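Yeah, one chain of the complex is gone here, protein chain that is, but the others are all in their spots.
First chain written, first letter: the chains are A and B, and each begins at residue 1.
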Amino acid sequence: MTIAWRSPLGAVLLLLCALSFAYLLLPILVVVVAPFGATGYLAFPPQGWTLKWYAAAVSDTRYLAALLVSLRIALASALIACVIGIAAAYALTRYDFLGRRLLEAIFLSPLILPTLVLAVGLTLFFTRTGLLQGSWRLIAAHVIICIPYVLRVSLPVLRRFDRSLEEAARNLGASPFAAFFLVVLPVVRPGIVAGTVLAFITSFDEVVLALFLAEPGAPTLPVTIYSAVQLGFEPSVAAISGLLVLATFMVMLLYHLLSAFRRQRD
Amino acid sequence: MPILLFAPCVLVYAIFFIWPQASLLAISASSKSGLSFDQYARFFGDGYYWEILGRTLGMGIAVTAITLVLGLPTAYVLARSQSRWASLLLLLTTFPLLVSAVVRSFGWMVLFFRDGLVSRVLLMLGLIDRPVQTMYTMTGVIIALAQVLLPLMVLTLHGVFKSIDRDLEYAAMSLGARPAVALGLVTLRLARGGIVAGSLLVFSLAISAFATPSLVGGARANVMATAIYEQTVELLDWPFGAALAAILLVVVLGLSLAYGALIEGRGELEAPR
Partner (left out) sequence: MAAYTPDRRQILAALAASAATPLAASRGFAQAPSFSGRKLVSSGFGGSTMDIIQSAIFTPFDKESGAASTQVPMQSAAALARMKAEAGNPQIDMFQFSGGQEAYAKEEGLSQPLTGVSRLAKIPAGLKDPDGHWVTWAVIAEGIVYRKDKIATPPTSYKDFLKPEYRGHVAFPTITNGYGMDFLVMLARAFGGGEDNIEPGFAAMKQIKSETIFKAASDLPTLFGQGDIWIMPYDTGNTFKIQQSGLPVAFATPQEGSPAVFITACIAKGAKNADVANAAIDAMLKPEAQIEIARTMRWTASNPETRLPADLAGEVPAVDKLAQLDRGKINAMRAAWTDRWNREIAR
């Protein structure tokens, strides 16, 4: 421990940390709890008590179908973006050349453009060229907005990586690939995982590109939710998000407890 | 070797990003009589659009500042904590990202309206003397955006703090530095790259966000993204919509390059090798 959490500085850090969690989780709590209310609109604290909105969310098969579509597209987009992005990030940090900064800026620029602009540009492009079919159009679009996340998160970690370790491995006779997979990857893995997780979540929650490019008849979950509220909001829509949060929390908790258990056993 | 590593990324970008966006850009700079910068003149000759650009950048800076102030301590505490719950807490920070932007906005709506929780709690604490409405205001947009972008800041910084050898902090303190000084001089300086990356990530996403400004901000929180939506979708004025997007892209790319060069560039001279 470098900073005693009980020192004044430590207390301030802990306080800010606690404040962050309250800020991050309070609106989520509203979304999870409010659909238990009996009113036909969201209220917090909820008025009355009912399970009908959650029941409606579970029994609507469209949401489940849309969830599966979203998971499939997010998984494909995140994996492709991860492989392509890490390769580029590695090259960006290992080699210096003219225009490196500019190339990096271009790679990151899809983050700055509102997705609507990307959506219109891509729709025009796909219509004119007839390139790609079905859900691949949306996956291609999502790869473009996912790569910047992978880069943003993995670049600083790769830059901080001590290059002498890799050189040592090479000097000991490891091939560049072996050096990367055996020496670099284990150290920078947290950054890569974080980037891929972010890419997954980004694709999973993206609505505008999906509105324009999703396969007709196979809308993603955000599109289904977005369109459900267009002409009126029902608490069952919030219940969908509530369920997603609760399910993710259960999986995370289970995973955490299982791995803690395994660690204890070892 | 480097070319092979770049190739997939460059290829994907060339086909699915540069080409489509360049053709859209061409629409913004053309008229029946050929090359034309009328759309750009329309933007720069009108104080109303300057106001929108200014509001957008102001929003981006405010959101970045909030996420930095809260994100730095959170990421640091989670990275240095010995608790076995730390990793679970880190994952917990990503929860705002799990809730669809639309639904998240409805959550804020419940809190922000005049009869909502925020107004009632502030009244109870005696901080205000009559109900306030945060819904449909810029303040509401900033609060809502910072909440959903804070996880990105925490995740980016966490990775960097984890990769910083804590022995360096020990070393600084054993040489007599006070914890605050050690933290400031050693850790924050070493985490500089992560701070830049996190700020640019949050800033870029804040200024290009559409759903939150539109849903939480209502009609009055006009920012570049909502103006682009209005031109492109509601009015089908694609040339002007594309021009707005191009202006936003150039301004932000310029700012990012300058910011990155300012902090990282100076760092490279001093960085221990």
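Definition applied: a contact is a pair of C-beta atoms (placed from the backbone, for glycine too) under 8 Å apart; a residue touches a chain by one contact, two chains touch by 3 or more.
These figures come from a predicted structure and were not determined experimentally.
Although it is not drawn, the missing chain touches A, B when the whole complex is taken into account. Annotation: of A:36, A:63, A:107 or A:226, A:226 touches the absent chain (contact as defined above).
Interface residues of chain A facing the missing partner chain: 38-43, 120, 123-124, 127-128, 130, 211-212, 214, 216-217, 219, 223-224, 226-234. Where chain B meets the chain that is not shown, the touching residues are 48, 106, 109-110, 113-116, 131, 133, 135-136, 214-215, 218-220, 222, 230, 232-237.
We take it that only the chains that are shown with their structure count from here on.
Our note on geometry: chain A versus chain B, Cα centroid distance of 15 Å, whole angstroms. Here chain B touches chain A in the complex through residues 1-2, 5-6, 8-10, 12-13, 15-21, 23-24, 69-71, 73-74, 76-78, 80, 82, 84-85, 87-89, 91-104, 106-111, 116-117, 144, 147, 150-152, 154-156, 158-160, 162-164, 166, 169-170, 173, 179-180, 182-183, 190, 193-194, 196-197, 200-201, 204-205, 207-211, 224-225, 228-229, 232-233, 238, 241-242, 245, 248-249, 252-253, 256-257, 260-261, going by the rule given at the top. Looking at the complex, you find that chain A touches chain B at residues 1-4, 7, 9-10, 12-14, 16-17, 19-21, 23-28, 30-31, 34, 42-45, 83-85, 87-88, 90-91, 94-95, 97, 101, 103, 105-118, 120-122, 124-125, 131, 140-141, 143-144, 147, 149, 152-153, 155-157, 159-161, 176, 187-188, 190-191, 194, 197-198, 201-202, 205, 207-208, 221-222, 225-226, 229, 233, 237-238, 240-241, 244-245, 248-249, 252-253, 256, 260.
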